[in-house]
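The complex appears here without one of its protein chains, the remainder shown in place.
Moving on to chain A:
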Amino acid sequence: MEKDTNSTHNEFEKAEHKQEMQHQVISFVMMIIFTIAAFALVVSDISKYFTIPIILLLAVVQVVFQLYYFMHMKNKGHEMPALMIYGGLAVAFMTILTFTTIIWW
């Protein structure tokens, strides 16, 4: 009986690892594609007013991939680090917003 539960547990873990691996590979491939896309945008003759926001967007998505899939923030038990990261981002964002709107407007 005990053996049985162990084996099902292992199978469950195996399936989970497989899923995890799949996520990692997909996000890795996506990141490579994004990087190539970013370089391609710069090399091609597209207006920089289009290129810059798109590159920034791609960068943000890559950071999200990095944090959530490679650094496991999507897994349980990461609520507090997430809260701190977003809190810090909010403060940094406020600072930059102030500097660009009040000081250097």
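By definition in this document, a residue touches a chain if its C-beta (ideal position, glycine included) is under 8 Å from a C-beta of that chain, and two chains touch if they have at least 3 such contacts; residues count from 1.
Just so it is clear, contacts and distances are computed from a predicted model.
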item	value
UniProt protein name of the chain not shown, from "Isoquinoline 1-oxidoreductase, beta subunit", "Putative ABC transport system permease protein", "ABC transporter substrate-binding protein" or "Cytochrome c oxidase subunit 1"	"Cytochrome c oxidase subunit 1"
Chain not shown: contacting residue from A:Thr35, A:Asn75 or A:Thr98	A:Thr98
Residues from chain A at the interface with the omitted partner, ascending	80, 84, 87-88, 90-91, 94-95, 98-99, 101-104
